[in-house]
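This structure is in structure tokens; I'll ask about it shortly.
Missing here is one protein chain; the remaining ones are kept as they sit in the complex.
This part shows chain A:
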Amino acid sequence: MALSLSEDTRERVSKLLDVSRVAVHYGWIPFILYLGWTQSLPRPNLIKLLSPFPTA
């Protein structure tokens, strides 16, 4: 039996997928920075973590 979705449900699913895609797109790098800041031992300086410049 084929699963049939109503037009509203399809629209909601499509919107949910779009929002998740945007969230991952803009949240991926902050997530990596969060891991780098919280999981590293010793915990690095936040400016040093963000910037590759040697003076920072």
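Just so it is clear, contacts are C-beta pairs under 8 Å (C-beta built on N, C-alpha and C of every residue); 3 or more make two chains touch, one makes a residue touch a chain; residues count from 1.
Keep in mind that, in the parts below, contacts and distances are computed from a predicted model.
Chain not shown in the complex: UniProt lists it as "Mitochondrial distribution and morphology protein 10", one of "NADH-ubiquinone oxidoreductase chain 5", "Translation initiation factor eIF2B subunit gamma", "Mitochondrial distribution and morphology protein 10" or "Terpenoid cyclases/protein prenyltransferase alpha-alpha toroid". On the side of chain A, the interface with the absent chain consists of residues 21, 24-25, 28-29, 31-33, 35-36, 39-45, 48-54, using the contact rule stated above.
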